[in-house]
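Only a single protein chain was left out; the remaining protein chains are all shown in position.
Now for subunit A:
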Amino acid sequence: MTNNTPEAVQPSAAAGQLAPADLTPARRTWRAFRANGLGMGSAIVILIMIAIAIAAPLLAQFPSGYGIDILMPPSPQHPFGTDDLGRDVLAQVIWGTRISMIIGFAASVLAIIIGVALGVLAAYARRLDGAISMLVDVCLALPVLPLMILVAALVGPSVTTLVLVIALFSWPEVTRIVRSQALSVTRLPYVDAARTIGGSHIWIMTRHLLPAVAPIIVVSVVLTASRAVLSEAGLSFLGLGDPESWSWGKILFNAQRSGALTVAWWCTLFPSLAILLLVVSSTLVSIAYNDARNPKTREN
């Protein structure tokens, strides 16, 4: 991104907290975000992983069939080693990036849509608030993983199942956060004004409440996606992954099932690092975005 704003408009430390008027809030946030080394580094890591996910067919052959080199430690030929059937672990991790990220992203988008809709509705329609809040509390109290396992086992493992199951049990967290944010907005005079001039409920919710919670949604998408990646890995690790495709959790499941776990550290280390890298980067990006957006944390 090119930024032609002259250096002179940088607020001096003594001149107070006012940002230059010619910068839009979005650009001010972007500026502060760019100055955060950890946040920028993490964003680059995520972009690289997205690129790997998209370019998987160019980077490695789909790991299938059997190889001759069984359980080979990392070497120039197989940088991440090979598994118990002689398949290249690097290729598995690359193809796993694709499925893990697709499931994480799709489940997160779905969970956000449900979560935001119910959150805004609960904040706006006070009569529904009690019921929705109760549902959220109850869902958050339950052990989600065993429930996901039950449903995924019933429906039968596939990418679609995983997306739906993870989304179905991930929205309450989003609703909780969106509701509390939207609740403070519904009390503001401009919402009353919108109602006074005869705005419909749908119009008020979509045009006035939704934009107010938008920043929260940005953070939620990233955090929910990283949690969805962990859920997918957990379900795949228990044998509920899509049988047709690779994911990071499935590599671990194979290592556990075949016993490669105890002899070949490379079969489990690299997918574990991939999961860790993606989840840590997502968390750091959302923290950096939050800090950049907040005028209090932005200035120092």
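What to note about this one:
Keep in mind that, in the parts below, contacts are C-beta pairs under 8 Å (C-beta built on N, C-alpha and C of every residue); 3 or more make two chains touch, one makes a residue touch a chain; residues count from 1.
In this text, contacts and distances are computed from a predicted model.
Not every chain of the complex appears here, and the one that does not is recorded in UniProt as "Peptide ABC transporter permease", selected from "Peptide ABC transporter permease", "1,2-phenylacetyl-CoA epoxidase subunit B", "NADH-quinone oxidoreductase subunit N" or "Tryptophan synthase beta chain". When the missing chain is restored to the complex, the residue among A:V45, A:L71 or A:V151 that touches it is A:V151. Only one residue from A:I114, A:V219 or A:L238 touches the chain missing from this view: A:L238. In the full complex, subunit A touches the hidden chain at residues 38, 134, 137-138, 140-147, 149-151, 153-156, 226, 230, 233-234, 237-240, 249, 252, 255-256, 261-262, 265, 268, 272, 275-276, 279-280, 283-284, 287.
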